[in-house]
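Partial view: only certain chains, each at its native spot in the assembly.
Order of writing sets the labels: A, B, C and D. Residues in every chain begin at 1.
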Amino acid sequence: MSAIEMKDLIVSYGQQPAVKSVTMDVPKQSITAFIGPSGCGKSTLLRTINRMNDSIADVNITGSIRIMGHEIYDDQISVEMLRKRVGMVFQQPNPFPKSIYDNIAYGPRLHGITKKAELDQIVESSLKSAVLWDEVKDLLKKPALQLSGGQQQRLCIARALAVNPDILLMDESTAALDPLSTLKIEELVKTLRHTYTIVMVTHNLHQAARVSDQCGFFLNGELVEYDQTEKLFRNPEDERTERYIEGRFG
Amino acid sequence: MMNKELSGEHPFRSNKPRSIEYAMPVLLFLCALVSIFTTIGIVYTLVTESVAFFKEVNVFKFLSGTTWAPLIQPVSFGVIPLLFGTLLVTLIACCIALPVGLATAIYLSEYASPKVAKIVKPVLEVLAGVPTIVYGYFALSFITPVLQTLLPGTSLFNALSAGIAVGIMIIPMVSSLSEDAMKAVPKSLRHGAYALGATRFEVAIQVVLPAALSGIISSFVLAFSRAIGETMIVTVAAGATPQLTASPLESIQTMTAYIVQVSLGDTPHGSLAYGSIFAVGLTLFVITLLLNIVAAAVSKRFREVY
Amino acid sequence: EGTESTESTGGTNTNTESTGTANTETTKVEEPAKLSGTIEIDGSSTVYPITEAVAEEFGKENGDVRVTVGVSGTGGGFKRFANGETAMNNASRPIKDEEAETAKAQGVEYVELEVAYDGLSVLVNPQNDWVDHLTVEELHSIFKPGSKVTKWSDVRSEWPAEEIKIFSPGADSGTFDYFTETINEEAQQSRNDAQVTFSEDDNTLVQGIAGEKYALGYFGFAYYEENKDKLKVVPIDGGSGPIEPTHETINDGSYAPLSRPLFVYVNKEMLEKPELKAFIEYYLNNAAELSEEVGYIRLPEEMYQENLAKLK
Amino acid sequence: MAGMALQPGGQPSKAHQQVRGRKKRDQWTKILFLGATSIGILALMVLIIDILIDGLATLRPELLTNYPSRRASGSGLKSALIGTFYMVCIMAPISFLIGVGAAIFMEEYAKKNKLTRLIQLNISTLAGVPSIVYGILGLAIFVRGMNLERSLLSGALTMTLLVLPVIIVSAQEAIKAVPSSRRDASLALGATKWQTVQRSVLPSAFPGILTGIILAISRAIGETAPLVMIGALTYVAFLPNSLLDQFTVLPIQIYNWISKPQTEFHDLAASGIIILLIMLLSLNMLAVVLRNRFQKNL
């Protein structure tokens, strides 16, 4: 069973379709990248996976999207449970204006964990997974907003890991960072692949090429091509993919 | 192209004198000074007029006395009953406006669709624009009779009715300003919490509220000082009986109502009773001043940088 | 001339047009030139409605004369009057010595003119079927400072043992001044406890007494007249039997001691100005009619004549 | 991972129960918040209906064209309406100039030092000072000190001081909301500081500033207490034709009517309130329209 299976998925804002009949399977424990020009629907599709689109008034979704075999746009589904299992990291680092510790503990607390020892343990292991522990282990009470941009983004990743998700969605999570921080996050993501299923949106074709196992190229809401990353970049089948990749590499 | 102006004069030197660049800051500074002069004017007026009053009435007795009867023999100038009446009405008003206003702000900013919020917010703001005199008669002719049926024994003039009306009036101050503060909390923070599986209530209370706390406190303070300073509602609906009473169902008098009473009344100017309105005004001013200073400190302490 | 105009107004009662015609004549004969200027009046809220009515009627004939009538209270008004800031002051009591002295110091000379009577009415709730009248002594026992009367039965033992709810005009009103002076011998001597509700607004006193079975209160006759159906007036026995306040009893002085004269004070020096002179004459010629119209009681006719004579 | 049950089928797990509890709380609080919101709206509706019931019958066009009179049937708001209008006409430009000037100074020119912090604290304090205190100030400064008497000018100046902090604060907010990138753009084109303020910052902030002014005006229109203090509770049956003439305004005339003994006047007062409310509602609506346009521009 794939981690995520989409079938004829159409997502529209009002009458305007932003994602047009996408069918794709995302395998477990791997990194999948979505690429494509701005406005092609990458973010929309990503937000559909953990139903972050729900809060937008007139969004319409048809088709099927199954996670671990379960239809997620089912009335019976608890969105909160879904999001606990499908974590998300955003473009801009968005730590809460609380301490580092409270940022990480926020999710576990939501989901009913209150014991100090247990929380301590979660905070430590999440920060370690996000390769941030060594930098902040003595500053856990420090406001998260005092960290640098790159550190904040890793904190947000740690925060997402703290609720123990199966899938991690990342929407251009390095776009706001400098190259060195970007590199760090890329390395982190590569190590996370062994435990999590990761879906990332990126503008940066180099990044997609460097990091992902498989890659989907979107254009105007359509999934033009979806293949092993090697294959897609070396030898794209669709002419539009080829042109996009070349235009970008200059 | 590059050489076009290099021939003669220095290229970066302007020959136009720009006196307006020097005049404007000065002019604008003068505008800003008007507010300082206003304060000086208020303090000067209140203090000089009060000094004459305090020559005859001991300041300590004024501040600690529990009988206020400047116009009824034997006269007595103990400001506590007026203070008490003011605080009672303010407290009642805040008990209504703070929770209702804050809950409204949360609803508008976190629950309501933008369309609904766009309509509801200005509608609520009308409440703050209704002339206070209208509220006064609304309290007297509508709220009080309702209270009298619900709570037999309610006086015609009572602190509760006036407090409720003041409370209604200041709801939009709390709701609008708090909503602004909550709206200013970046969407990304909310998304962060939603993505962790938080419900809307949890996002509102645990993420948005703390981040907007400084703005919310400012709105509380503004509402509070509005309630303290409210005049016409209490003049009309709370009565003119300065007393220390445990029951909000009885008639009281507030500081502002007293000032209006005297300025519309029969007291000869220059008399001791007339001077007392300045002493009361000064007390009122000092209270709002302290309130603002405390609020500035508190809200600074809670200011989140995000 | 003045008498004639009063008579013609009186004859047709409140017919404005007739008043108008009568006065156009007056103006024609006395002041061929068109009057203009400003007349500033201030003072008592009690006298205000009469002066307002006069100003309104006068304004119809003399559109260029700008009359303003402020409400600063008798005392507030006298302060300005004594400084020469206003031409005329409405007063619900005679000028006090201090005020007179200030006026003298400022070189302001004035004429005092009585314009109408006000009867302070004592009132109870219509459901009150026990009170037939109250004596001045009884009122004193109820209203005196530190009064021990808490229940109706404390006044007369056969009356119900229910707490009296007292409604009194605010301590800053001429009505309160007059009532306390008359009933409690000294102005502003009054009981002042939780049983008394003070209000500066007579309408709210009306509301209070109308809504409270065991209420007792007092205020100006005009407010009683307008709310006769909601209130029951109490005849007062000032020594010569219980008398109910009516136009007749107040006018002939038999409703005593709770009826009081209302005054206007006019700055003598400013009387030189033709517009003020015309206004005051108009006032005295029409006060009888207009004061009744706004709820007060006219003076005996000869008193207006005496006042007019004072102006000469 | 295989056991990821998103649907509550069969045995509900502990985690599911926990989530269900939280959801229920979410539902209840939503109702609570909605309830709170409706309290305000309900209160407004009751207030308006209450006034309409009293005042609709006597709401006639003559109300706008007649001077006040001792007879309810012929009494009107002409002098009060015009007085209010004149007062606003004097107050609005003065408070606009001073208020916006002060806001520009604070936001664009002031260095961050003790003096500006003091001015800022002072402005926010003034915004909370009771209006009756402004009445006392107006009485002492304008009526007595400057010998302006109870004139239109005294009233308008008193109101100016009263609304000034409101205008300054809202203008400051509007100026602050102008993205600094617009200033940069202008400066980078060689504009001077004042040119930048005048041509770039102010046009962007203008709708916000105007909203503040309109709300301040609507506050001034409804204020009674400070005018009572300066002695504007007056019978005026003419239109002021100079700044130093006496005047009356709507709420004062309403207050005057309410305190009359005759009940017809009380209904008339309700009609006056309806007119006042219509004015305020139109102003508020104007402010809303401007605010929406403003938000679109940012």
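Annotations for the structure displayed:
By our rule, contacts are C-beta pairs under 8 Å (C-beta built on N, C-alpha and C of every residue); 3 or more make two chains touch, one makes a residue touch a chain.
From a predicted model like this one, the values you see are computed outputs, not experimental measurements.
Composition of the entire complex, written as a formula in the shown labels, equals A x2, B x1, C x1, D x1.
Keep this in mind: only the chains that are shown with their structure count from here on.
If you take chain C and chain D together, the chains in touch with both are B. Traced through touching neighbours, the fewest hops from chain A to chain D number 1. Among all pairs of chains, B-D has the largest number of C-beta pairs in contact. Relative to chain B, the most remote chain by averaged C-alpha coordinates is A. In this assembly, the C-alpha centroid of chain A lies 47 Å from the C-alpha centroid of chain B.
Centres computed as Cα averages put chain B at a distance of 13 Å from chain D. Distance from the chain A centre to the chain C centre is 83 Å, each centre being the mean of its Cα atoms. Counting partner chains per residue, chain B has residues 197, 199, 202, 235, 263-264 touching two or more of them.
Residue positions 45, 71-72, 201 of chain C each touch two or more of the other chains.
Two chains count as a pair here when they touch; such pairs are A-B, A-D, B-C, B-D, C-D.
Considering their complex, residues 1-2, 4-9, 15-16, 18-20, 22-23 of chain D touch chain A.
By the touch criterion given at the top, residues 40, 42, 45, 48-49, 51-53, 55-56, 59, 66-72, 85, 201-203, 220, 222-223, 225-227, 290, 293-295 of chain C touch chain D in their complex. Contact residues on chain D toward chain B in their complex (touch as defined above): 19, 22-23, 25-26, 29-30, 32-37, 39-41, 43-44, 46-47, 50-51, 97-102, 104-106, 109-110, 118-119, 121-137, 140-141, 161, 164-165, 168, 192-194, 197, 215, 218-219, 221-225, 228-229, 233, 251, 254-255, 258, 269, 273, 276-277, 280-281, 283-285, 287-288, 292.
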